[in-house]
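Here the complex is missing a single protein chain, while all its other protein chains stay put.
Showing chain A:
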Amino acid sequence: MAEKIILKSSDGEVFEVEETVAMESQTIKHMIEDDCAGNGIPLPNVTSKILSKVIEYCKRHVEASAAAASKYAAEDSSSKPADNELKAWDEEFVRVDQATLFDLILAANYLNIKGLLDLTCQTVADMIKGKTPEEIRKTFNIKNDFTPEEEDEMKVRLISGKSTKHIAVVWQSVVKATEPPTCMRLVFVMENGNGWLPAVVTSGSRASAFGGLGEYNCLRCCLAYGLLR
């Protein structure tokens, strides 16, 4: 008969889980080993909503490990489909609203569940990857608190390009001009790091509206000028 551990969420709900599942959390594992699990383990940092998700994750992964172990014992090397299944399950698991996702990160950190922490952190990283600053702001509801002067002062920026072909890294220096046409000099680096294409593009916008023009628009200008193949 499997041992059951009692977990108590911050809002007073009680969860009964198998010991193997609870031990996915290193924090809980140490408490059990130190004999503090007697009357149930209070988790004042985790709400019932999040705790139930966490338990769901741990259950699924314990099942997966058990299945893998028995396959290994049976010398069955057909673990690929199971791996992919688990991956798909994980991807679905983190398809939640941001607040829940961040709460899961905090819970995984507090409960010390490496797999869950890695999964959730990577999910957030993926939400940042490849985006422009404005897109990132929109994603996380961030206010642009740079002053116009500060944006002007940012003389060198590393921005990602939306070019379908070459640009991976774009360096941009703003040449301040007091009257139109305002120029922006763009230095490109090809994706494999070889060579660079200097380009001067007339943007048609004022230098101080650097932020407003947007990196994406700069690149579209360049495309229009045929500087990118």
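Everything that follows uses one rule, which is that a residue touches a chain if its C-beta (ideal position, glycine included) is under 8 Å from a C-beta of that chain, and two chains touch if they have at least 3 such contacts; residues count from 1.
Basically, contacts and distances are computed from a predicted model.
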- The chain dropped from view, which UniProt name applies: "NADPH--cytochrome P450 reductase", "CP12 domain-containing protein", "Protein TIFY" or "F-box protein"? "F-box protein"
- Item | Given A:Cys36, A:Ala69 or A:Ile142, the one touching the chain that is not displayed | A:Ile142
- Touching residues (missing chain, whole complex) on chain A: 98-99, 102-103, 105-106, 109, 121-122, 124-125, 128-133, 136-137, 140-146, 150, 153-160, 168-169, 171, 173, 187, 189, 193, 196
